[in-house]
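Missing here is one protein chain; the remaining ones are kept as they sit in the complex.
On to chain A.
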Amino acid sequence: MLKNYFKIAIAVLRRRKFFTFISLFGISFTLTILMVLTAFIDKVVNDDYPDKKRDRSLYISHIELRGKESMNSSGLSYYFLHHYVTKMRTPVKVAISSGYSSTNTYVNNRKIVINYKYTNADFWDVLDFDFIEGKPISRQQIDNADRVTVISEDMKKAYFGNDDSPAVGKYIEADNVKYRVCGVVKSLPITSYLLYSDIYLPVTTSKTKLDADKGYMGNYGAIILAKNTGDVSKMKKEYADIVAKLPIPGKEWDHINSHADSYLEGYVRTGNENSSGVAIAFGAITIFALFVMLLPTLNLINVNITRIMERSSEIGVRKAFGASSKTLVYQFLVENLILTLLGGIIGVVLSVIVMYFINDAEFIANLDLSLNFTVLAYALFTCIFFGLFSGVYPAWRMSKLNIVNALKA
């Protein structure tokens, strides 16, 4: 039976080549957009370099002061993290780092923009950077405020050139200070904005005095690491309790919001400290995906209905010889799924080509999109959804055709 449906599906596709082209173009183009988008989200969300211990980590990156008429939101101060977070009982490590700042430097009359980030010693224990050369900044070096740095592979090439000679031991100048390179790590894409930087410096070498400002707000964030995954919720609660007991720093404020979030919550929290942005982000992506799929789906429904009218004689014959309405709906859905899966295969090929060009053009450095099983699974799911959704109504209409009228048409 399926073989028969397959034969007829292929024959119908070949009969009206222009309709087939429009349908396949609509499906494959839509899938290409969705697959590239999925690959991008998958890369951003699921690529766990260098924070491989995400399952037992929580991210603290924002604090918000809220009053009746005003609101102030930013990163946290080093004082706050040092004074409150490092004193928490549940975490075994607290990785503190600043947001990245930019400075210009000149090498052989060539301007280089360097993004730098200050880190504490736990930062190198919590995160698993791939070291191409050298080693992390040690606790001793941080305590001594040694002017050392770990740089990214891209910065090594930009600053020292493409030769293979080691960078460790050489000096790099940033913000008018010379730092000795102690390690080179695999570069991160800028989409990993919590951890991305060109060079990583000891927090003790910061030009601003770390404990001078006793306010809560600043340019720092922390990753707190639990001993095991079971302790994560305990750690979250402990932080929530700390925030709840924080003295409110001024009459204009009446509430403080700050959260220890999972990676995903922390990534998508869109400035609203009252609720995590996961639902909003998921909703926005779903609406976008549905909207992108809507036009080709409507087009496919329309084309399908036209095709059904062309095939009324066949429908009449099949019904006369014993096909029930249910069987015909099944046949038409199978045919439509064949069409959409064919569109899906073309879409996968197009996606590979588009991803190749995106990666090659380096729109976002170090963000290599790829077609992995997750993306393929989403594509397959989308194809099936597409095939069923665009086929159900035409199939239902077809199955309700009166036999005598169908044979007369």
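In the analysis below, a contact is a pair of C-beta atoms (placed from the backbone, for glycine too) under 8 Å apart; a residue touches a chain by one contact, two chains touch by 3 or more; residues count from 1.
Operating definition for what follows: contacts and distances are computed from a predicted model.
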Options "Phosphoribosylformylglycinamidine synthase subunit PurS", "Cytochrome aa3 subunit 2", "ABC transporter ATP-binding protein" or "RagB/SusD family nutrient uptake outer membrane protein": UniProt name of the undisplayed chain: "ABC transporter ATP-binding protein"
Touch criterion as defined above, residue of A:A11, A:A244 or A:A361 at the omitted chain: A:A11
Identified contact with the non-displayed chain, of A:T208, A:S233, A:T286 or A:S313: A:S313
Touching residues (missing chain, whole complex) on chain A: 1, 3-4, 7-8, 11-12, 15, 313-314, 316-327, 402-404, 407
